[in-house]
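The complex is shown incomplete by one protein chain, all other protein chains being positioned as in the whole.
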Amino acid sequence: RIELCSALSEGGLTPSIGMVRRVRAAVALPITVLVRPRAGDFLYTDDEMAIMVDDILACKKEGIEGFAIGVLTSAGQVDVERVSQLISAAQPAHLTFHRAFDMVASWPEALEAIISLQFSRVLTSGQHSSALEGAPNIAQYVTQAADRINIVPAGGVTEHNVARILNETLAPEFHCSARGTIASGMSFHNTRVHMSAAVYPIAEYSRQVATQERVTSFRLTANQLNSSQ
Amino acid sequence: RIELCSALSEGGLTPSIGMVRRVRAAVALPITVLVRPRAGDFLYTDDEMAIMVDDILACKKEGIEGFAIGVLTSAGQVDVERVSQLISAAQPAHLTFHRAFDMVASWPEALEAIISLQFSRVLTSGQHSSALEGAPNIAQYVTQAADRINIVPAGGVTEHNVARILNETLAPEFHCSARGTIASGMSFHNTRVHMSAAVYPIAEYSRQVATQERVTSFRLTANQLNSSQ
Amino acid sequence: RIELCSALSEGGLTPSIGMVRRVRAAVALPITVLVRPRAGDFLYTDDEMAIMVDDILACKKEGIEGFAIGVLTSAGQVDVERVSQLISAAQPAHLTFHRAFDMVASWPEALEAIISLQFSRVLTSGQHSSALEGAPNIAQYVTQAADRINIVPAGGVTEHNVARILNETLAPEFHCSARGTIASGMSFHNTRVHMSAAVYPIAEYSRQVATQERVTSFRLTANQLNSSQ
Partner (left out) sequence: RIELCSALSEGGLTPSIGMVRRVRAAVALPITVLVRPRAGDFLYTDDEMAIMVDDILACKKEGIEGFAIGVLTSAGQVDVERVSQLISAAQPAHLTFHRAFDMVASWPEALEAIISLQFSRVLTSGQHSSALEGAPNIAQYVTQAADRINIVPAGGVTEHNVARILNETLAPEFHCSARGTIASGMSFHNTRVHMSAAVYPIAEYSRQVATQERVTSFRLTANQLNSSQ
């Protein structure tokens, strides 16, 4: 399973349609597209709702069969009405509630709302900045979920900590970016210019991508975990 | 004129198709869409070229009449062959060469290549991190361009420095984000969680958008500049 | 026990002599002063060695009885000769080897070297960026140390994770900054100016300090841990 998004440094945003089409053509695995029109909170205007509906419909035409979505009220509850609008557009795709879940005011109430809305999974770092920090909370979500929905630890999951996270949370799967830093292919470097808001100039000539090496490493770790259970 | 992109903190990326459609429906001004599939350098793979071509075609169907594009060779030259592929897809749209220009090895050669390719304008911060820092260089580009193409100062342009930048560069127009920070509408805040790679936790509950206030302020400044010339 | 340093955002630097004197006058607890003349690696020039020796001697005159020090060779070994020079200056103070330990090439060899040099404790995040991430490694250090030296988890230790860290590592104590963000007392704010290299403007008018609230919170957590063992 692949989750597709752009702008990971902002926590992930909706990818362009060209990106969706090319990844869809390239891989046979199920693809979940992140639908998040901007960084920041998960309280959306009517215009932003319309953008998300349009993005979902356009992705469905490309053969996308899964979406990661999430809308909250200003009080930090799952906005059931607005999430339902997105679900209507997404039908019959598989639904993932993304890390907006980590921003809710009351997780037991939010989890029940998400289960009622027929989501298949929730991505969460346990209301902390990484799944390892939030593992004790994630374990509580797994208990309450009681197989009604998959609780998926996400955020800072690495080969080094994935076994601890799965052991501590008893979660059945995990979510990771398998990011590694790769160097630019440019032989000419202009180090005076920063395009991004990066603190260090190196950013222009390296970038973070999912690497074969790290995907393989995660796969080996996962196989070991499976065989030891 | 409006330039549309997502993920400004990464220097701008291609927006989602829903974003393109809704902005196209909302505004009567000409819209230029930034076509940049990822942050980092401007040396693209065949897959990334295909993504950009698809994005351009999809945006044209939505009525977009301008694109900001740019591809470099590993040696830091304008990649004439690959830029031509994007131009073929974009025809008959207006063409802007984006800040990839700030990353070229030899600007006089790059500027002639861009003029030959029939671009209408070049966005540039003068091979520095802001247009104010690079203004003396931009002035040289304006001189060489000699009205064959519009040199457009871009990067860190504010109401405070726009008059100095136009005076120093003699550029006929400028490019700005008119960004201001707005607070989140959320009444509930979870300050333990960071979604983005932000250094400070405040980021989750404020964001930077083009504000009416700053657009008005730019307009007033621009009017004063016009009337004083 | 208090460890005194400046510039926590750079990982901690040697505090000024005025800071040392006033904190010494204000608290009856034992004080350990961090001796680190600049951010970055732990490979020091002769001048930097001389600065550290001078700082240690000046702090001893102020009644300081503990120092956190560390010097590595370019190959990532404990630089026994240079550390011995600092120890000679520090005698008879208590010695802590700071997180330079996290940057060594071979921890078993480094740990034996540090024990031979008569250090009382080692601060470590288990060769990861936080003690929680590095906890499995820290547990190995505790086993090898076998009570010959105190292994002290340090780096990102909070009320939320301290119990997990102590349980996983079996370490006898921990190190934390008990930092909280406090607002500035300034009623006038100039939000146009950034003094520091901070990404977000908020930084000028808040700062991170050890707060009474968090110290109390850590103390309560520690008491619960003690009574449950």
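Order of writing sets the chain letters: A, B and C. Residues in each chain are counted from 1.
In this section, a residue touches a chain if its C-beta (ideal position, glycine included) is under 8 Å from a C-beta of that chain, and two chains touch if they have at least 3 such contacts.
The model shown is predicted, which means the values in this text are computed figures rather than measured ones.
Participant: Can you say which of B:73, B:96 or B:161 touches the chain missing from this structure?
Facilitator: B:161
Participant: Could you tell which one of C:129, C:167 or C:216 touches the chain left off the display?
Facilitator: Of all options in C:129, C:167 or C:216, contact with the hidden chain holds for C:129.
Participant: Can you list, in ascending order, the subunit B residues touching the missing chain?
Facilitator: 128, 132-133, 136, 160-161, 164, 197, 199
Participant: Take the complete complex as the reference. Which residues in subunit C touch the chain that isn't displayed?
Facilitator: 6-7, 9-11, 13-19, 21-22, 26, 37-41, 43, 47, 50-56, 58, 72, 74-76, 99, 102-105, 125, 127-129, 184-188, 190, 192-197, 199, 203-207
Everything that follows uses one rule, which is that only the chains that are shown with their structure count from here on.
Participant: Distance between subunit A and subunit C based on Cα centroids, please, to the nearest Å.
Facilitator: Going by mean C-alpha positions, subunit A sits 35 Å from subunit C.
Participant: Taking each chain's centre as the mean of its CA atoms, how far is subunit B from subunit C in angstrom?
Facilitator: 45
Participant: Do you know which subunit B residues sit against two or more other chains?
Facilitator: Within subunit B, the residues that touch at least two other chains are 199, 203.
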